[in-house]
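For reference, the structure discussed in these notes is given below.
Missing here: one protein chain of the complex. Every other protein chain is in place.
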Amino acid sequence: MSKTKVLREMKERVCQANLALPQGGLVKLTWGNVSEVNRDLQVVVIKPSGVAYEQLQPDQMVVTDLAGQVLEGDLKPSSDLATHLVLYRQFSAITAVVHTHSKHGVMWAQGGRDIPPYGTTHADTFYGAVPCTRPLTQSEITGDYETETGQVIVETFRERQLDPLAVPGVIVEGHGPFVWGRSVAEAVEHGIILEEVAEMAIGTERVTPRATPISAGLLAKHYWRKHGENAYYGQN
Amino acid sequence: MSKTKVLREMKERVCQANLALPQGGLVKLTWGNVSEVNRDLQVVVIKPSGVAYEQLQPDQMVVTDLAGQVLEGDLKPSSDLATHLVLYRQFSAITAVVHTHSKHGVMWAQGGRDIPPYGTTHADTFYGAVPCTRPLTQSEITGDYETETGQVIVETFRERQLDPLAVPGVIVEGHGPFVWGRSVAEAVEHGIILEEVAEMAIGTERVTPRATPISAGLLAKHYWRKHGENAYYGQN
Amino acid sequence: MSKTKVLREMKERVCQANLALPQGGLVKLTWGNVSEVNRDLQVVVIKPSGVAYEQLQPDQMVVTDLAGQVLEGDLKPSSDLATHLVLYRQFSAITAVVHTHSKHGVMWAQGGRDIPPYGTTHADTFYGAVPCTRPLTQSEITGDYETETGQVIVETFRERQLDPLAVPGVIVEGHGPFVWGRSVAEAVEHGIILEEVAEMAIGTERVTPRATPISAGLLAKHYWRKHGENAYYGQN
Partner (left out) sequence: MSKTKVLREMKERVCQANLALPQGGLVKLTWGNVSEVNRDLQVVVIKPSGVAYEQLQPDQMVVTDLAGQVLEGDLKPSSDLATHLVLYRQFSAITAVVHTHSKHGVMWAQGGRDIPPYGTTHADTFYGAVPCTRPLTQSEITGDYETETGQVIVETFRERQLDPLAVPGVIVEGHGPFVWGRSVAEAVEHGIILEEVAEMAIGTERVTPRATPISAGLLAKHYWRKHGENAYYGQN
């Protein structure tokens, strides 16, 4: 396929995925963004900054290189671009990143806590708690803020020895969720699921204030029922 | 009616009932499944595994025997089929089973508690608490997991001496609701009601942390107002 | 206007008002009913029992006298008719009654508490707490249950010396809201408002567990801003 055609299809997918965020109730106003990387072409396609979703068109998507240099597009890229780029550089298995301020995800971010794996709905997608990063330091905030946001995510995964494909999302402390996947469709789906399990986890603690995560056995059972070579959920 | 026609109508009803789940806000993505048994023909019709609801067609429904052997259909049946089959074998009065991850139902599952019968909305359908099963043991999880899930439901009803028609649903600990009925329409309705009373019960404990279930007298009054030969609710 | 025409218009209004309940998110399935009285003709028009809202037509509405005798209609009237009739007989200023199982109203009913007048949204419509009745006794439950439900509402208003027009609704303990008004449109509006203030009051106690009702002065100010001869809200 020609590079032109590859880029056109990326723009269409990224535009479509951005539109899926307000439709799925994950973002209000202009909060949220989706990007996709093509590692062969070394390009990223991302939503423009602060554009209303109703007006979003594929040809408004911004094309950059992996250093964030704009290659195509009349609009400025999402201000969170630098965070996406860190994730693409450090998590080599991922192809798409989604950032939202989805309500219940933000509640955990603002509460500064990991989302515990309270049940099988969580375990079907996240092999363990959805981690919450440490707060950024003042020098990280006044420095290259969006890059540092990416770095603290990577640090969280490195220190806890997490596999970004087995735990495809994170809660940035005081901020909100970033999720990713092997395709934009998968990344958006992970955003929907993170929001759903975030809400369920809050309710679980209302029902039983000292609720405990499901057993390691049940966590593994559900995760591997859907993932890996012995998966038996779905049609593949 | 010819067996072909019976099966076609079953597939249509089961497909329709599966579509009612996301429409009723009970499932997201591909989480949830509905089946129907025909005890004369000894067949079960169930949703295929992991197929998007938007694409669901009656002829994609999978026909199996009561041992789970696929008789018709190009797709794999729902991975929860084995749970449905245990319920059909052990609860002889039921004709349809619905499984969802509806939000508030899951909160009670993850909190590991029965849903108390706090009011008449509950009593109109469930003659007592909606029971929560015990957790599955590690050997049940690593064994034939979906069959064991069915067994622990049956064990819960046997040990508590519950009639599956008087209490047409259960909360599987750490997982979510399974409901059933004498028809797919009734089973779906029970799924909607379980979710509603699950949400109301959480709110009840917010209003009054030490709320108490309604009296045995009011529970019986409302249940029998709608069920049994002296029922006087509705047009029959 | 001829009696036939009056009845036809009543049936249309009552049907319309019943349809407004699921549209306003106040009822699920067949839970809920609306009636209207005509005191000159000594007739009540009410929804039939247990009929799905999608199918509801004006000519299915049931006409009864004030003793509950069916005068017109092929269907059985709502099983809550007797409660409505007590209210019409005892509260001479009201013209319509609405019963729902709206979520947050039911939470207060199941928690067995009055809804405190926490703010001006409440005071605009209810001049004081929305009262919660005492629980029905066992003999009231096994007796003429729906009539007794009406009696316990009337008792609540008499003992607390409440004016049914100034406090146009009640919470029946363990059950849910009944509201009323000088027209079906007003009664439905009171149902919407009760549900809204019920939800806001739960949230208020989450924000401030020992929240206090608004002052008597602000309660009176807002109530009389919308009601009585010195009202200055709206166009009349």
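For the reader, a short list of remarks on this structure follows.
First chain written, first letter: the chains are A, B and C, and each begins at residue 1.
Everything below uses one rule, namely that a contact is a pair of C-beta atoms (placed from the backbone, for glycine too) under 8 Å apart; a residue touches a chain by one contact, two chains touch by 3 or more.
Not measured: the values here are computed from a predicted model.
By the touch rule given at the top, the unshown chain touches A, C in the complete complex. Among C:23, C:42 or C:215, only C:215 touches the chain left out of the display.
Not every partner is drawn; the one left out touches subunit C at residues 118-121, 124, 189, 192-193, 196, 199-201, 203-208, 211, 214-215, 217-218, 221, 225, 232-235. Seen across the whole complex, the unshown chain contacts subunit A at 28-31, 48-51, 75-76, 79, 101, 103-104, 106-113, 135-136, 138, 141-142, 145, 174-176, 202, 205-206.
Keep this in mind: only the chains that are shown with their structure count from here on.
Number of steps on the shortest path from subunit A to subunit C, with steps defined by chain touch: 2. Superposition of subunit B on subunit C using C-alpha atoms only gives a rotation of 90 degrees, nearest 5. The greatest centre-to-centre distance from subunit A, using averaged C-alpha positions, is reached by C.
Here the spacing of subunit A and subunit C, counted between their Cα centres, is 47 Å.
In whole angstrom, the spacing between the mean C-alpha positions of subunit A and subunit B is 33.
Contacts with at least two other chains are made by residues 205-206 of subunit B.
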